[in-house]
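Up next is chain A:
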Amino acid sequence: MILQTALLAVLVALSVLAIALKDLLRSAIALALASLVLGIVFFRMGAPYAGVFEISVVAGLITVLFILTIALTKSGDEVRESKLANIVFPVVFVAFLAIDALVMKRLMGKVPALARGGEAGTFGEVLWKGRTLDLVGQIAVILAGVFAVLALFRQRDKHE
Partner candidate 1 sequence: MIILFVVLPLVVAGLLPLAGKASKRLLPDLLANATLLFLVAYAAVAGRALIADGPVLQQTTWLGEALGIRLVLDGFSLFMLVVVALVGLAASLFSIDYMEHYGAKGNFYALYLVMIAGMNGLVLASDLFAVYVFLEVAAVASYALVAYGLGRDELEAAFKYLMLSVVASAFLVGGIAVVYGMTGGLDFAAVAMALKELNAGPALAVASALFLLGFGLKAALIPFHAWLPDAHPSAPAPISAVLSGLLIKVSGVYALTRVFLNVFGLTPALSTVLLWLGAVSAVAAAFLALGQKDIKRMLAYSSISQVGYVVLAIGVGTPLGIAGGLFHLFNHALAKGLLFLTSGSVQRATGTRDLDAMGGLAKRMPVTAATNLVGALSIAGVPPLNGFWSKLIIIVALVQAGHPVFAAVAVLASVLTLWYYLLMQRKAFFGRLNETWAAVREAPFWMTASTVLLALLCVGIGILFASTVTTWVRPAADVLADGIHAVAGSWGF
Partner candidate 2 sequence: MNVETTVLLTVLLPILGSLAVPLAALAGRRARSAWAILVSGATAVLPLTLLPFALEGGEQVIRKTLTLGFDAVIVVDPLSVFMASVSSFIGFLIVVYSLGYIRREENQSEYYLMVLLFIGAMMGLVFSGNLVFLYLFWEIIAIACWRLIGFYRAPDHVRKADKAFLLTFFGAVVMLFGFIQIYGVTNTFDITAMRGTVAPGSAVLLILFGLFSKSATVPLHTWLPDAGVAPTTVTALLHAAVLVKIGVYAFARLFLYAFRLPDGWQQALPVIVMVSSLVAAGAAAVENDLKRILAYSTVSQIGYIFLGFSAMNAAGVSGSLLFILMHGLAKAGLFLCAGIVIHAVHTKDIREMGGLIRTMPVTAAAFLVCAFSVIGIPPFGGFFSKFLVVLGTVQAGRPWVAALALFTAVLTMYYLFKVFSMVFLGQAKRPAPEGTKSMVCVVAALAVFSLAAGLLVAFPMKLTNIATTQMSWWLR
């Protein structure tokens, strides 16, 4: 459990880095690393498929997309980030962490839940017997994404 906690802490740290780092490329890499750590966490939670997906798709595919975009948009002025926010927000974040910890401590065991029996079978069975509609949704969402990208990068005839 300690390792898991440590991994999670690293995950949070990397995420904060991904946001806080000035250089976009580094941010993207930090994000990829965070995804990697999250994937490992998933593995350790007993969810290998999720872990694989997290690592391959998020840490891989999305990072590639990010880097591609960064490369495509790199010329021109840098965006100047707010200095005030750079000082204030870390403080707020730390404060939130403290509050978060306190709340979780007090909340512990308080969220009511029904005890239900666990599930049986393999991931495939659960997916096919239980969540097939999600697969339809996935297909639809992928279609949507593809068409969206196609639409956004289409050659405009002429727009008045």
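In this section, a residue touches a chain if its C-beta (ideal position, glycine included) is under 8 Å from a C-beta of that chain, and two chains touch if they have at least 3 such contacts; residues count from 1.
On the choice of candidates, all candidates are chains of the complex that A comes from, given by their letters.
All values derive from a computational prediction rather than experimental measurement.
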Would you mind pointing out which option among 1 or 2 touches chain A in this complex?
1
Candidate 1 contact footprint on chain A (complex, rising order)
110-116, 127-134, 136-141, 143-145, 147-152, 154-160
